[in-house]
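Note that one protein chain of the assembly has been removed; the remaining protein chains are unaltered in position.
Then we have subunit A:
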Amino acid sequence: MSSSTVSVSVPTPTQQHPFQRKIDEIKPSKPDIDFLVMDYLISHGYPRTAAKFAKEAGVPTHLIEEESIEARVEIRHAIHKGDIDTAINQINDLDPQILDRNPALHFALLRLQLIELIRNCTSVPTSDITPAINFASSQLAPRAATNESFLKDLELTMTLLIFLPSNDLQPQLAELLKPELRQQVAAKVNEAILTSTGARGEARIYSLYRARQWSEIRAREAGKDLPASLPLGLEPSLVQANGHGEAGDVMVQ
């Protein structure tokens, strides 16, 4: 994250920069900020928090539709747990188009499922690996033939069958078993569902954040008089969020 490197630098000089004064003069409207918060809560699937926040802040609650948020939360949860079958089922209940029209996402989910199958059947030394092979040949292989990168992913995944169980996997393979992979896929799924319902795929705060970054870079390029650093005040919390997951990982993409 490029801005975090900037933020760690020396604290701002004691004398206030004219730019800082300008910033202080601007009073952001409360409804706007509330709206941003709500938007974040909804798109990231915190229905109850959103409802409470709405009550406190006096924001209209019509945007909170428990059902769809709930569904997204459940799907995300299922993916995090590795219960991909349920996740796919629920996605298809929402809108089969999401997976029908996005082969890459569908493939990613199926591969997760395959990884789980392999993990299960290799956990016990004597167990049968045919379910994993059957699954791969019926679900993933037809798709894999159409796309180079799918094929590579599938091959890589299948090598797990050979090496597992093992404590010393190649980093490439180890990646596959990390929870981050699930989180990544879950985030993509969340975005796809949001897009399919006509909402924006990501919370607005991200685009605001990027716009701010962009304008700072542009302003510096143009040699505008800016303070040496413009901390956002977000950075430390960001690092934390990255540590344990859900909120942060989308940010890092």
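Structure notes:
Keep in mind that, in the parts below, a residue touches a chain if its C-beta (ideal position, glycine included) is under 8 Å from a C-beta of that chain, and two chains touch if they have at least 3 such contacts; residues count from 1.
Assume contacts and distances are computed from a predicted model.
Taken from the listed names "Ribosome biogenesis protein BRX1 homolog", "GNB1L protein", "Cell cycle control protein" or "ARM repeat-containing protein", the protein name that UniProt assigns to the chain not shown is "ARM repeat-containing protein".
The chain not shown here is touched by just one of A:Thr49, A:Thr195 or A:Ser229, and that residue is A:Thr195. One of A:Asn102, A:Asn120, A:Gln213 or A:Ser229 touches the chain omitted from the figure, and that residue is A:Asn102. Contact with the chain that does not appear here is found for just one residue of A:Ala51, A:Val73 or A:Ala141, A:Ala141. In the full complex, subunit A contacts the hidden chain through residues 31, 35, 59-60, 62-63, 65, 68, 85, 88-89, 92-93, 95-97, 99-106, 131, 134-135, 137-139, 141-146, 188, 192, 195, 197-201.
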